[in-house]
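Only one protein chain is missing; all other protein chains are in place.
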Amino acid sequence: MNLASTSTLVNGRSVTIIGDGATTLLDFLRDSLGLRGTKEGCSEGECGACTVLVDGRPVDSCLYPALAAEGRIIETIEGMDEGSHLSSIQAALVATGGIQCGFCTPGFVMTLTALLQKQPNPNRNEIVSALAGNLCRCTGYSQIVEAAVSLSELEEES
Amino acid sequence: MPLSHREISPIETKVNGRQNVLEKRGKQVEFRRSGDLEEALTSLAELGDKAQVLAGGTDVMIQLERGEIFPETLVHIERVEGMRDIAENGRLTLGALATHIDLAQSPVLCDRYKSVAHAASLIGGWQTQAVGTIGGNVCNASPAADLLPPLLVHGTNVLLVSKDRGEREVSLADFVVGRRTIAREPDELVTGFSLDLSDGRTADVYKKVGRRGAMEVAIVGLAIRLSVDQAGTINDARIAVCSVAPVPFRAQAAEQALLGTKANGKETGSAAALLLEQVEPIDDVRATANYRRMVLPRIFESAVADCYLLAAKDLS
Partner (left out) sequence: MTLIGTSTVRTDAVEKVRGKSIYGVDVEIPGMLHGCLLRSPVPAGTIKRLDTTAAIAMPGVHAVCSSADQPDTLAGWILCEQRLFATEHVRYEGEPIAVVVADSREQAKAAVAAIDLQIEEEPGVDLVTAMADDPATPLVHPEWETYRPAAGPETDHPRHRNIAAQMSSEPDDVDAIFEQAELIVEDELISNRQYQAYIEPKSAVAVFAEGRYTIHTAAQYPFNVRDRVAQFLGVRPSSVRVVGHTIGGGFGGKLDAALEPIAAFMAEKTGRPVRIANNRTEDLLTCPSRENAVIKIRTALDKHGKMAARELLCDMDNGAYSAESIWLASLPLHIAKGVYQVGPTRVISRLHYTNTAPTGAFRGVGGTYLYAAVERHMDSIADSLGIDRRQYRLDNLLGDGDTLLNGQVLDDASTLEKSFERLDEILPWDKTNGSKGPYQGAGLGGCIWLTNPMPGQATVKVNEDGTITVITSANDNGSGAVTMGITQIVAEEFGVGPGEVHITSPDTDVTGYDAGSQGSRTTHIVGRAALDASLKAKEQLFEVAAGMLEASPADMDLVDGEIGVVGAPGSRISLAEVAAAATWTIGPIVAAASYTTPAIDFNPACASGLLFPTMPTPTYHAHMAVVEVDPITGQIEVQRYAVVQDVGRVINPTGVRGQIQGAVAQGIGHTLYESLQIKDCRYLERTLENYRLPLAVDIPTVEFITLEIPDSEGPYGAKGVAEPPIALVSAVLANAVSDAIGAPITKIPITPEDVLEAIGG
């Protein structure tokens, strides 16, 4: 038996991770913790639907070993809304229509949350650059980018 | 002889006796964390080639899932202290655990080793750059590895350590010996890289050709490092290229052709022609050999022009 265990914080709650080396953080979140908001889109770190925050950094949880999360602060989409209030980026996405099928949405929320924490007033290029690892097939991106732009206090570049 | 690059399909199975890819990874994989360098070296000494070193995991975890590698143990080194620093001290040293974001945002790299910082910023997206490391990129040794050309033009040496034999240094060119093949003993750990110092009147650029605006595996990657003398004549020229041969390499003939010149159109064109002679591009899923041959001289001329301007910028 090659299972090991360790502990970490997920959305502020202490949890025990049990898995082997090949257990991904994504599998652990979905199957062991029942947190199904983080999605599996490709299992190869291309689509970003599995994005979670590890110590505030956006990470593809499909490629992050669960046991590597020892002692780290993990945040998932379930931790983003403040009880019954949406976070500002969540509310902005709802308002601009940057949500269609919604499967990519949690990943975008996580990456944009990390961006706005790091850079509260990003310009459009910074937003688009930060989103390179998040694929959307439905929206064509404009309304998602506008959601982030709406939270930035910088003047829109023409 | 062109190499064919065949993606391994996860749905492959045993057909007519050929070994099954999935079968190889039947058992669970041990996860062994290393608190410090000594622990990591002890694990590697004990396990040898039954171990796979794991830092960020952005390459290793894909290969594990697809059954391309089948280690018994993942030796997790991400927490090892002292392997993430970037410092100038005789040479420029880069810790193997420096992430791509560390490299992309490093003030010293952005100032005087721009090709390294820029290449790091082009590897995948934010999610990859947040955890992916220079050590991982080099040791994965993809023919398209973005960091290899910049490291090659800076005369990089690879620093390795093992429990039994201590430290060893080897040139990067002698370390990456083939497609996905490195000259690392199973008990060795790559701890960092040392680069030639860059002074005034030296500049470097990295150009990457892909299809989309980001997230690309390089179709062609090219690093140029030029130094000029007070008259603006090139007195040191280094050219390294990836994705046009099984291993990224320095194009010495083209380098020679630039020495003693001021990189005017004709001189650069001659160098470009020599570069073309040295490459062995193939048709692969991303692009044809024909396209690589067409774009390489163009991107080369553009890179040399940009690099020369930067190198000579302080001259009147």
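Letters A and B name the chains as they come in the text, with residue numbers starting at 1 for each one.
Going forward, a contact is a pair of C-beta atoms (placed from the backbone, for glycine too) under 8 Å apart; a residue touches a chain by one contact, two chains touch by 3 or more.
The model shown is predicted, which means the values in this text are computed figures rather than measured ones.
All shown chains touched by the missing chain in the whole complex, by label: A, B. Contact with the omitted chain, checked across B:109, B:138 or B:299, is made by B:299.
Here one chain is not drawn; of A:10, A:47 or A:116, the residue touching it is A:47.
Across the entire complex, the residue among A:53, A:66, A:80 or A:114 in touch with the chain not shown is A:80. If you put the missing chain back, the residues of chain B touching it would be 7, 9-17, 20-23, 26, 209, 211-217, 285-288, 290-291, 294-295, 298-299, 302. For chain A, the residues touching the chain absent from view are 36-44, 46-47, 49, 76-78, 80-81, 86, 90, 93-97, 99-106, 109, 127-129, 131-132, 134-145.
Assume only the chains that are shown with their structure count from here on.
Averaged C-alpha coordinates give centres for chain A and chain B that are 28 Å from one another. Taken in their complex, chain B has these residues touching chain A: 25, 27-31, 33, 54, 57-58, 61-62, 64-65, 73-74, 76, 78, 124-128, 130-131, 213-215.
Those residues of chain A that touch chain B in the complex are listed here as 1-4, 19-22, 24, 43-46, 48, 51, 54, 57-60, 62-65, 67-68, 70, 111, 114, 129-134.
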